[in-house]
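I have a structure I would like to understand better, so I am pasting it below and will then ask my questions one at a time.
One chain of protein is taken out of this complex; the other chains stay put.
Presenting chain A:
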């Protein structure tokens, strides 16, 4: 085996030159002190972490140190950090990056994070890790700064794209990496084309929908490690009977992924109080709800479900959808009196029962609340409704620009009592200063719940956390809550293992699965039975697999 010896050449020429020119030379003390400085900076051992002793002000948790050690020593700096939400993936990533910087292996560094987290990453890297990170604000930053934090969306857009792809990065970190699960997307292809030596992918949900998610993530780090796509699906793919082979897959994954779960960390967590609040529609609301079973819409079960979910959220959401539907399909609806009537009925509905309940909960407390809704129109309505009750609120949406998100977060922290967020607001904001969360609408994909909750129930949260789920009786809400959420204990459970359960059930996308059930069922009763079956399968898998001391875990 041949090892390259790489001698520095210019040094001795420069020295010779200085001797010929009689200097300039330093004193003995300066010379000696430079030698001492170099000795201080030298890293004496391959193994172990140097970074903690550079960061004496930080109290790292054991699982964070272990993770960093494992990535540095065994994974050679290419890994998926997949701790459950709130266990400090950012801290782990910072620790690992610092280690590579101290060892002189990483100089040119790129960190891609959701737009709303850019400034927070910059702040944490600088303050906690003394890493001089800057956010990408001007084009020249790509080339001139060593540690750049940017959003993936910015980086992949011209004119940035070509410049970024031209850089030789020593180290790349990608936060919320589950956005790279689909290899056909622009994001994926962009990240794959980056020139990178070391690379960390951060995600709390490495397998969000399907097994191929993890394949795609691993392929960014180590192309071929899990074989080609065909080989992979052939070995582990769509057969439920392949469960036994999962041991092998687990072992493979363990070499590229660190996943800590809350219960493994031995850290005391503040409590999570969960309350499902049941609400009755008033008569008028219930009547309109029932109207949505009218032949005109129920012929398309999916439309019917959507409208019902919307009505469970707000009149506004349902109203707008109906209006739009009628306008787009005039030929279908124009002749029917039902179309006119339903619109009129909705217009005359009193304030939404759920909204009233929400206000009641908030009024009983003087603390801050985060309210999550699925619909923009509900968001507007809730803000208006809160204001009517003298409660100040700020909106939050995924589509907000980075600066606006930060501004809203700040407004919320300093001035408003309530933050009303749409689904997209769930990711990329940290709101530990708030400990109350109301799920005004329930997402159909329970993974999203955990991400919402993770915004408040994480390290840094000093108090117990209160979580409210609002659900309306005798509606689609109830189906979801009582079957999918309550029976599988999803509210109390920490959803770390949900991804694995889904994977074992071979359900690529829970949301689609549920939609299909409704769409393919002729009657509500049939849908109910199908949902029950699904729940039962869920329960089985969950009990069978997860109770064995986290045996389903990858790590």
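We adopt the following convention: contacts are C-beta pairs under 8 Å (C-beta built on N, C-alpha and C of every residue); 3 or more make two chains touch, one makes a residue touch a chain; residues count from 1.
Definition applied: contacts and distances are computed from a predicted model.
A.B. asks: So one subunit is absent here. Using its UniProt record, which name fits best from "Insulinase family protein", "Plastocyanin", "Ribose ABC transporter ATP-binding protein" or "YqhG family protein"?
C.D. replies: "YqhG family protein"
A.B. asks: From the listed residues A:105, A:163 or A:519, report the one that touches the chain absent from this view.
C.D. replies: Considering the complete complex, A:105 is the one touching the chain left out.
A.B. asks: Tell me where the left-out chain touches chain A, residue by residue.
C.D. replies: These residues of chain A touch the chain that is not shown: 1, 3-8, 11-16, 18-19, 23-47, 53-57, 72-73, 76-78, 103-105, 130, 132, 192-193, 195-198, 222-225, 227-228, 230-231.
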